[in-house]
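Every protein chain except one is present and positioned as in the full complex.
Showing chain A:
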Amino acid sequence: MSELKLMKGNEALAEAAIRAGADAYFGYPITPQSEVIEYLMTEQPEKRTGMVVLQAESEVAAINMVYGAASTGKKVMTSSSSPGISLKLEGISYLAGAELPAVIVNVVRGGPGLGTIQPSQADYFQSVKGGGHGDYHLYVLAPSSVQEMADFVEDAFDIAFKYRAPVLILSDGLIGQMMEKVELKDQQERLTDEEVIKRHDSWATTGKTNRERNIITSLDLVSEKMEARVHRLMAKYKKMEEEDLRFEKIMCDDADYLFVAYGSSARIAQKAVELGREKGLKVGLLRPITLFPFPKKQLLDLADQVKGMLSVEMSAGQMVEDVKLAVEHKVPVEHFGRTGGIIHTPEEVLEALEQKIIKENGSIRYHKTRESSIL
């Protein structure tokens, strides 16, 4: 039976991992995500389902533990916050290169450097533009509620195994720390060792039986082979875009102006939509649920309809670049967001729309520039 509970986002995520039948979690404490490992240590999933939980000596060790468990076909997860994710990036690049399924969670705090422990969305670039070295992407899911913190764990595992690729859940300190009602799914059985072998015997390192040996590596010293590996990854990303792109449109049908926002900022922007509508402004919201793949086509379509877009993020302006790329200069796109751990209010967001987009009436100006540059 599913269960209704009042939980913090971090706790909901941890409980959902147990219920999704995860085999292991490896992590290292850092605010604002330490509740994940604290909850797991308290719950003792080893007794409930046999799930392994281990506090590693560092984020570097934790991600390499993830790599080890993933290379044997097990369902494995880690979580951290910004500085810790920076440390994990070499391992994440290895996971992508070696084509291993794994779930990584970033409960973002303000940065750069040690930054602040307050919520932030300033790790967008790191999450969707690679972060680690080499030609790779992560499938990135951005929850905007405690419910989604829970739901996305299972979704992330499904995608990770569908593509044999690492998946990132990009949350932030606000979603991680706040308490909301959450409906938890039923417990899924963990796969037995025999089932893991049966499912993943074609690639996982579980011990060589009567088959060829299985090797997990990201190394190809022959350049042509390395290029082929990269092309294989690119084909996966294309398929993700075709089959697993996720987004939500709120009041977009008649919208003249559009907010683009994900995660916490989408919640705030949704309220700003309401405030705008009360004032008679036709405002809508496009919420990318996956940040990679990104809803490029949806934005381009909306660019034919709206007069301007405001990308709202708790950062100095990162996703705004992707919005601009998507709309191909058809409409003005501006950024608004507080950063450094400050959470913008719906009023601030609406005011920014009015000042940066509506007042300037930039759509006309932009169209002109575009035409003149064509001429």
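One rule holds for everything that comes next: a residue touches a chain if its C-beta (ideal position, glycine included) is under 8 Å from a C-beta of that chain, and two chains touch if they have at least 3 such contacts; residues count from 1.
Keep in mind that, in the parts below, contacts and distances are computed from a predicted model.
Missing chain, UniProt protein name, picked from "ABC transporter", "Autoinducer 2 import system permease protein LsrC", "4Fe-4S dicluster domain-containing protein" or "2-oxoglutarate ferredoxin oxidoreductase subunit beta": "2-oxoglutarate ferredoxin oxidoreductase subunit beta". Contact with the chain that does not appear here is found for just one residue of A:M41, A:M178 or A:I216, A:I216.
The hidden chain makes contact, of the residues A:E3, A:E57, A:E195 or A:D301, with A:E57.
Listed for chain A, the residues touching the missing chain in the whole complex are 23-24, 26, 52, 54, 56-58, 60-62, 64-69, 71-72, 74, 76, 90-91, 94, 98, 193, 205-209, 213-219.
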